[in-house]
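Shown here: the complex without one of its protein chains, the others still in place.
Which chain is which? They are A and B, in the order written, and residues in each are numbered from 1.
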Amino acid sequence: MGPGTPCGEYLRRFWQPIITSVEVQDLPRRLHILGEDLVTFRDKSGAVGLLELYCPHRGTSLEFVLVCDKGLRCCYHGWLFDVDGKILETPGEPADSTLKERLYHGAYPVLEYSGLVFAYMGPADKRPDFPIFDTFDLPGYDLVAIPGYVWPCNWLQVKENSMDPAHLAFLHTLPGSTGFTVDLAALGEWDFVETSAGMVYIDTRRQGDRVWVRVADFMPPNIHQFPPNADPMAQRTSINRPTATRWAVPLDDTHTMQIGFNRAPEGREARRGAGFGQDGSRPYKERQRIPGDYDAQVSIHGGIARHSLEHLASTDRGVIMLRNMIRRGIRAVQNGTDPMQPLGQGGKAIPTYSQDRVVLGIPPAPTPEEDSRLLREIGRKVVAAGIVDRS
Amino acid sequence: MGPGTPCGEYLRRFWQPIITSVEVQDLPRRLHILGEDLVTFRDKSGAVGLLELYCPHRGTSLEFVLVCDKGLRCCYHGWLFDVDGKILETPGEPADSTLKERLYHGAYPVLEYSGLVFAYMGPADKRPDFPIFDTFDLPGYDLVAIPGYVWPCNWLQVKENSMDPAHLAFLHTLPGSTGFTVDLAALGEWDFVETSAGMVYIDTRRQGDRVWVRVADFMPPNIHQFPPNADPMAQRTSINRPTATRWAVPLDDTHTMQIGFNRAPEGREARRGAGFGQDGSRPYKERQRIPGDYDAQVSIHGGIARHSLEHLASTDRGVIMLRNMIRRGIRAVQNGTDPMQPLGQGGKAIPTYSQDRVVLGIPPAPTPEEDSRLLREIGRKVVAAGIVDRS
Partner (left out) sequence: MGPGTPCGEYLRRFWQPIITSVEVQDLPRRLHILGEDLVTFRDKSGAVGLLELYCPHRGTSLEFVLVCDKGLRCCYHGWLFDVDGKILETPGEPADSTLKERLYHGAYPVLEYSGLVFAYMGPADKRPDFPIFDTFDLPGYDLVAIPGYVWPCNWLQVKENSMDPAHLAFLHTLPGSTGFTVDLAALGEWDFVETSAGMVYIDTRRQGDRVWVRVADFMPPNIHQFPPNADPMAQRTSINRPTATRWAVPLDDTHTMQIGFNRAPEGREARRGAGFGQDGSRPYKERQRIPGDYDAQVSIHGGIARHSLEHLASTDRGVIMLRNMIRRGIRAVQNGTDPMQPLGQGGKAIPTYSQDRVVLGIPPAPTPEEDSRLLREIGRKVVAAGIVDRS
């Protein structure tokens, strides 16, 4: 994850959320992101900065500071730094000192979007536009920034879960689990296709003459979106856009911050924290009896999956595709080219595909094998059509 | 301790207790034994299994599971494992998948005996019979399984204590210590002999015309037995068999689980947990003022005795014999032969020697030196006679 590693350099080519805006108020916040010690703060003018943690003078941590009208001042000898790392004052130095002109403190560009602070930690000349996904401003939905929660494991095993629909039918329908409907317990037809934004899984189920198509997005390097996990037949008859957009931001090799947005139809309250089974706070025995995502994923090989010990099966096709997509990105950066990065065309938002959709009037095919094929065909058509009927 | 190390391979040639039966009920138990991550569980049919901790599919810890009628099911994708590691189901895989026929999950054989679960973690073709010691079914005594308590130190320094009668006269008669009688404060005549089951120390004291002979067993690789630590003259006039049988099971190089049996005459209550000074739970200053076995042994060189810093003395003859016995066993395994392993003859239990015995009518010899020799001679005769008068 650290600077200079193949995967670290790849991840640094993307804007990453680092904290919610409301968490950066009057006091600086010490952060550990992609293996780097950093401090973020908001000066009294409202500008947000992300600086190297240690003062360039003598190394005092800039978490202990005076936040100023412009920038922040180290507590030890009063050096003053602007949000972009410019050194504004070096008190005690002679009037003719050029020290502050010759030295810059390490800083990364940041921006705020809908309640999250994003940073770009890669090479300055490779900075991409900030990606606006179509789900960031959905008519009829409110977007809510969710504070990060940290899992003590590697980020990749967290992200792989997003292209693993098989676990829905087991983990999320265990007696006592909440947040998912029992309809998911029936095994779906699982399919995986690349999209303009990354890839999706398509989880399709027959319900009489109706076909329920459930689509979840993965956008490289570490974003996923998923629909509401509920049988749309029970309450809805048409499209549902994603309830959540999540980044899995590596803090280091064995700690990952999940952070992002929840959304809810206007007038309804979005969930504001981790859901059932999404953290390690429950009593151990309860986690043993009714495990959740946290337990199934964090416990893998004690925190970092060792791929040589795995026995991947046909249900892992999406995981393998996701790994290959990330591997291609890492190799692109290693080869001096740009990694695949979804971008909006002509100023438009980037289309994504996560949805629940029900297709009506599809009677079963004559044999189970033919019906499986039919369901997959319908699923692919739904994705190929994109999000057309936002009614 | 790990697999492949000389000492690890030696210890793996013996059945080892890993937990009490009552601790393996409706929930699986994660264990770390001989450096390996394992999970033990009892399925709903009552069968007990000991499996590798991490699911062979994607690595989720099998401490988070569904215990089933037969075997246990990983929470993440529902793979089902029998107690012997056989993979019974791989849900989601195609009907014609042969995956579960081609793959076995790691498992060790277990058996339950008198409330303890024992495992054999060595090569399958070297598995010995489970050793039944004569103390496992003593007429007139009840056997009670004692849950393991963990000491943060190496197992060898714990086990050496069992052949170290000298410490009884100091550590266990400190003012405030309980569990031992003050009679032990007098230095005994100490002698050590090999037996059919391993070795014993013989701690002999004169009391007028009577001679009190106290014998404790060591059975390789990591078992010991000792009598009740009380002056038999005060309450008894004849034999007493061991109050405790203990295994020192290495969890790793610096953690050792003491586990085993206590026994008590029928109708009397056996002690059910660690005794005085047997754990680290007392306040530090109290442990300084009245140290116990835990403090004296765990503190050695910070957790692992460095033999090069020791200065062994004549009181350490038993420790040296014990080390040599273990060294011979390690070398035997390294050389491809079998280590010494006590076995019963013709279906009979394995005889052991731990006892308190008083020999009457032995007036003192003319000189202290001659009396010392006399006491040692009587001690050896008691051991040579075996346990003859169980009345």
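We adopt the following convention: a contact is a pair of C-beta atoms (placed from the backbone, for glycine too) under 8 Å apart; a residue touches a chain by one contact, two chains touch by 3 or more.
In this text, all values refer to a predicted model and were calculated from it rather than measured experimentally.
Participant: Out of A:Val65, A:Val83 or A:Leu375, point to the residue that touches the absent chain in the complete complex.
Facilitator: Spelled out, the listed residue whose C-beta touches the missing chain is A:Val65.
Participant: In the whole complex, not just what's shown, which of A:Gly4, A:Gly46, A:Gly92 or A:Gly267 touches the removed chain?
Facilitator: Of the candidates A:Gly4, A:Gly46, A:Gly92 or A:Gly267, A:Gly92 is in touch with the missing chain.
Participant: Of B:Ile300, B:Met321 or B:Leu374, which sits in contact with the chain we cannot see?
Facilitator: Spelled out, the listed residue whose C-beta touches the missing chain is B:Ile300.
Participant: Take the complete complex as the reference. Which residues in chain A touch the chain that isn't displayed?
Facilitator: Listed in rising order, the touching residues are 27-28, 37, 54, 56-61, 63-66, 75-78, 90-94, 97, 99, 103.
Participant: What residue numbers in chain B mark contact with the hidden partner chain?
Facilitator: 157, 166-167, 169-171, 174, 187, 285, 287-289, 291, 295-297, 299-302, 305-306, 309-316, 319
Convention: only the chains that are shown with their structure count from here on.
Participant: Based only on mean CA positions, could you tell me how far chain A sits from chain B in angstrom?
Facilitator: Centre-to-centre distance between chain A and chain B: 51 Å.
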